[in-house]
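A quick write-up on the structure given underneath.
For this depiction, one protein chain was excluded, whereas all remaining protein chains were kept in their positions.
Think of it as A and B in the order they're written, each chain with its own count starting at 1.
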Amino acid sequence: MKFQRKQAVILLAVLWAVVLYAMYQVLFSLGPLSEELLRFEGDPMRHGYKIFFFSMQAAAITYIAFAVVLVGSVVYLRTKNLKWDTIASSSAKVGIVFTTILLVNGAIFSNVGWGAYWNWDPRQTTSLFLWFILAAYLSLRTAVDNIETRARLSAVLGIFGFVGVPLTHISSTIWVSNHPQLYNTAQSSGFSLDKSGLTLFMILMTSFLILYIYMLWLTYKIETQNQIYQNILRGEQ
Amino acid sequence: MIQVEKLSKRFNNFTALDGISLHIKQGESFALLGPNGAGKTTLVGILSTLLKPSSGRVLIDSVDIAEEPEEAKRRIGVVSHNPYLYDELTAKENLEFFAELYDSEPDINSLLAQVNLDHRARDMVGTFSRGMKQRLSIARAILHDPSILILDEPTSGLDITSRKAFYSLIKNLKSRGKTILLTTHYLDEARLLCDRGVVLNRGKVVRDIDLQASEALELEDIFEGLG
Partner (left out) sequence: MNFKHILSVVKKDLRVESRGKETVNFMFLFTFISLLMFNFATDPFSPVLNDVAPGFLWFVFIFAGMLGLSRAFLKEKETGTLQGLSLAPISNDDILYAKIIYNLILMLGIQIIAFPLFIVLFNYNIAGSTLDAFLVLTIGNVGFVVVGSFMSALVMSARSRELVLQIIVLPLLLPVIILIIISLRKVMIDAIPLLSIGEIKLAASYVVIMAVLASLLFDYIMEE
């Protein structure tokens, strides 16, 4: 598929229109949290729970991006085909954007719900870990010049980091039970969505997913072009 | 004996070795010649098991280096321009350390005597001159009594006296039946030490040379002919 400027503009315009519509619906049409789930009179979670509509999607995309990094890394080490390295690194680049969105959303959610932007909630800790790993992965890549060495080393780090994710989650669950309690853990139990809520949720989820795939594809194209350009510069000695 | 069959090595989209085949008999001394970037270093890297080939295979005394790298390593000694020695250890400690890695128990003192360093056995290698380090490097390469000695531009940066001392050591090893593979830039060096050789260019064997033949051979002429 060749890159078409027109296609890109149309795709992004449609995507944004859908996202903006869904956001509007979530913020102004969706009802508040049902009374029995509220912890006290005037609980900010009454409407604050709506942040969930954005942080949940960002979290899902972050995990998908991470899984793509893992798959790209493993396949690269097996086949030594640089295409897979480019897929992994592109996914890391796009992934860090979504992880940042997740971190910011999580902090806002945390502040609304529990009165502090940062409280070492397991999910917060895990997403911070993900962010650090992606940042480390990308920093390592900028610090290695040889294309193949870079691919090999970052693939190893990609695998190492992925295994750290569940472990970080487990250890931060334990950490929370020791940490000064900012909130009542029972409250983090789920809530159910009505039909319109669920539809909005799915619309947003799909838009985020399309956005991720499109950004991944674009980054992959740019990276590939860049490599061709680099090879020409080196004069194909 | 070294048997190289259709060996290729590609880096990204650069081909360093392109289907090389060689056969070096036991006890033969063989020279690899060629301009910079011809693929000599890559070939030596693969033979000494530091690099993995993209395709093809290498047999060292009928041991496949891809299948049994550790067994192959025991049959090879490598002397490179880097002596691979620890400056903070004495000459003797260096040899003892490498002997442990090869699980062999050589007579360290006689090894040091062979390379004329017995009087400096207890001195730190950091205080050695380059020529002395290179001689000690030979001792390091032969302490496990390998049948094959790979010399990768061993005399680059050595002065003429050290070079002569180095040559006489290699000749001595040659007379004891070791197979020798030498890469070098100097034709006189190749003539002095080797019977036969090949010229590599752009990853291919472009010419076989009989180094003991009387024809006046100028390496520059050969390289220029390569374009």
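One rule holds for everything that comes next: contacts are C-beta pairs under 8 Å (C-beta built on N, C-alpha and C of every residue); 3 or more make two chains touch, one makes a residue touch a chain.
What you see is a predicted model; the values in this text were computed from it and never measured.
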Residue, one of A:L33, A:A136 or A:M205, that touches the chain absent here: A:A136
- line: The one of A:I51, A:V94, A:A155 or A:M215 in touch with the missing chain is A:A155
Task: By the contact definition given up top, give the residues of subunit A that touch the hidden chain.
output: 77, 125, 129, 132-133, 135-136, 139-140, 143-146, 149, 152-153, 155-157, 159-161, 163-164, 167-168, 170-172, 174-175, 178
Query: In the whole complex, what residues of subunit B lie against the chain that is missing from view?
result: 45, 48-52, 69-71, 73-74, 76, 78, 82, 84-89, 93, 97-98, 100-103, 124, 140
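The rule we apply is simple: only the chains that are shown with their structure count from here on.
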- line: So, in the complex, the side of subunit B touching subunit A is made of residues 11-14, 37
- line: Seen from subunit A, its contact residues with subunit B in the complex are 82, 147-148, 231, 236-237
